[in-house]
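All protein chains but one are shown at their positions in the complex.
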Amino acid sequence: MSNTLTASGPAKPAVDFDWKPLLLVPVLALLVLPVIGSPSTWLTLTVAGLAMGMIIFVIASGLTLVFGLMDVLNFGHGVFIALGAFVATTILGVMPGWTASPELWRNLIAVFAAMLVAMAVAGAVGLAFERVLVRPVYGQHLKQILITMGGMIIGEELIKVIWGPQQIPLMLPEGLRGAVIVGDAAIEKFRLLAVLMGGLVFVALAWVLTRTKIGLLIRAGVENSEMVESLGYRIRRLFVAVFVVGSALAGLGGVMWGLYQQTVIPQMGAQVNILIFIVIIIGGLGSTGGALIGALLVGLMANYTGFLAPKVALFSNIALMVAILLWRPRGIYPVANR
Amino acid sequence: MTLNRLLSNDLPRSKLLTAVLLTLFLLLALAPFIAPGVNALSVAAKALIFIVLVASFDLLLGYTGIVSFAHTMFFGIGAYGVAIACSRWDATWLSLGLGIVTALILSLLLALAIGLFSLRVRAIFFAMITLAIASAFQTLASQLSEITGGEDGLNFRLPDMLASGYMYLEQPIFGVSISGRFLTYYILFFAALAMVLALLRIVNSPFGRVLQAIRENEFRAEAIGYRVVVYRTISSVLSALFATMAGVMLALWLRYNGPDTSLSFEIMLDVLLIVVIGGMGTIYGSVIGAVLFVIAQSYLQDLLKLGSDAASGLPWLAALLSPDRWLLWLGVLFVLSVYYFPTGIVGRLRNRAAKL
Partner (left out) sequence: MSGPLLTLAGVHTHIGAYHILHGVDMAVPRGQLTMLLGRNGAGKTTTLRTIMGLWRASAGMVTFDGQDITQFATPQIARLKVAYVPENMGIFADLTVKENMLLAATKASHARDIDGQRLNWIFGLFPAVEKFWDYPAGKLSGGQKQMLAVARAIVEPRELLIVDEPSKGLAPSIINNMIDAFSQLKAGGVTILLVEQNINFAKRLGDHVAVMDNGRVVHRGSMAAFAEDDALQQSLMGLTL
């Protein structure tokens, strides 16, 4: 080990942060600027990409922790996205007075109410999902993939039973519609809100993971769950908690995604799921920081290619993943022991 | 024994299983005579296509122990290969052949690239990466409408000798007219038979044994000296090539191809379900599962409709039983099979026979 500390070394923490991946996002954004040409279009696309990236991060963070902690690959994560979005249509639907109100604070309360209920419902369904589907297949990757995929189909079909199979509009409340004009660029208000919300979720997650004992346990469990058990903690309880929180976050992300797209369809979970997988592979399975960078990259890439070459939008993200994995085969921030 | 050699010494090992397989074999071999109606013959042809598609998937899932969600992509490549070649060029045997060869080469390269890339990085990535690639491919196929016909797909003509209007004999035999359609069915039948026998040969070869050793214990296989990545990649390439041929069979039968016909994720789910129900890691299971499934698919939806109508007093129950929600019940069946029926039909039958 070359960077081992010697006994004579300074007794101050070495700031030895792996900063290179942080450059990826600005580098990508700046590289496409000349390709796009118009700075105002670029700004609009970049904000849209960051907003989309933040939403994807909110969804992916839970999945990556679930994988890291218990080595459980949940193909059914997408169901909670769709569930959250559909719950939001119902909640906003019963609050017409609040969504149509010209007062912004009423609009925001309506949106937050929809988010909270969506998170609660997604979390509760997540608890059941873990009990019924995931728990019996711990440690069996093949069956996990099959079972959770089955769960995804069942969930999607049940959403169709409850809300119908068709696309439903999810309108933004009055005050959140429209755009802010920055120079020549139009930036939709909701995108700014999405960036803000995603940032809040990241800060909250980072705070929990680094400043609380539960967070330490999660990080330690991702690295070596056996040792956490040997220290006297029940990793399964922790895992269930993370699974529920992860599902709730997916529900929240679903609401944001629905508002971002302004429509929801039952298949949205499966569609977003694919982006999420790319994100957690890019980020390094189990790494929250990696998931954030991966999500922002995917969000930007999707918006840039959506503008430049819409037909290959999904392939561009696959190409991005390939490039990252060629650079770091275990993702941006590989987690030890994984 | 010749039969033994033909089956690569992998006998059914259960009397009931043997009987079922023989019955299916005879049913499919004589389908044009037993069920000459257009619909019934299409069900039989679809069964043949699914047998190949599912058996090739089982090579991957059951024998190698890796999950791919891109199997329908290769199925689609086969179907599109024929469709594009025969719709752009004249309906000759040459265009047909060129279409098939191009499709096989494309599948080979794609499977090789995906396998070498994702299996080298981490086996667990394979399922996720194939899901992403398959989805991107499906989007691409529906968007490149100049080549693929987009969402509408492609209708095309095949060489005249395969047309239903082309008569080989003036008089029908046993009431069945010996037409191009008749010939097509038997091309499908013998292609399926040959490919199932080939797959049996593969899984029972030394190569197949190594695949199973990898499935059981990857680290041990690697420690003994097998290059796990190489074996997995070869397995996924072979599986892709057989799936491509299944796609070719589909195009030959339908003379049409579109994204929903060969690329949709629903087909992928069907394949997964059939493998699990038939019995993972048994080629025979794919055969039985495919036939059962195709029959069930054709008639279960009617059954659901009956149930839904009967439950019209209870709107939520009626909604659950609606034939549109057939995927729901498929999903439930799938989850239950993975839990309670992991060895599938063939596993059960063989266990029973072993106990007797």
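Per-chain numbering from 1; labels A and B assigned in written order.
By our rule, a residue touches a chain if its C-beta (ideal position, glycine included) is under 8 Å from a C-beta of that chain, and two chains touch if they have at least 3 such contacts.
Here the structure is a predicted model, which is why all the values come from computation and not from measurement.
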Result, missing-chain neighbours among shown chains, is A
Of the candidates A:131, A:177 or A:234, the residue in contact with the absent chain is A:234
Missing-chain contact, candidates A:111, A:201 or A:335, resolves to A:335
Touch assignment to the omitted chain, from A:100, A:179, A:220 or A:241, lands on A:220
Omitted-chain footprint on subunit A covers residues 1, 3-7, 11-14, 16, 212-213, 216-217, 219-220, 223-224, 226-235, 335-336
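What we mean here is this: only the chains that are shown with their structure count from here on.
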The subunit B residues in contact with subunit A across the complex are 61, 65, 67, 117, 120-122, 124-125, 127-129, 131-133, 135-136, 139-140, 143-144, 265, 269, 272, 276, 316, 319-320, 324-325, 327-328, 330-332, 334-335, 338-339, 342
In their shared complex, subunit B is touched by residues of subunit A numbered 73, 75, 133, 136, 141-143, 145-147, 149-151, 153-154, 156-158, 160-161, 165, 270-271, 273-274, 277-278, 281, 285, 310-315, 317-318, 321-322, 325, 329-330
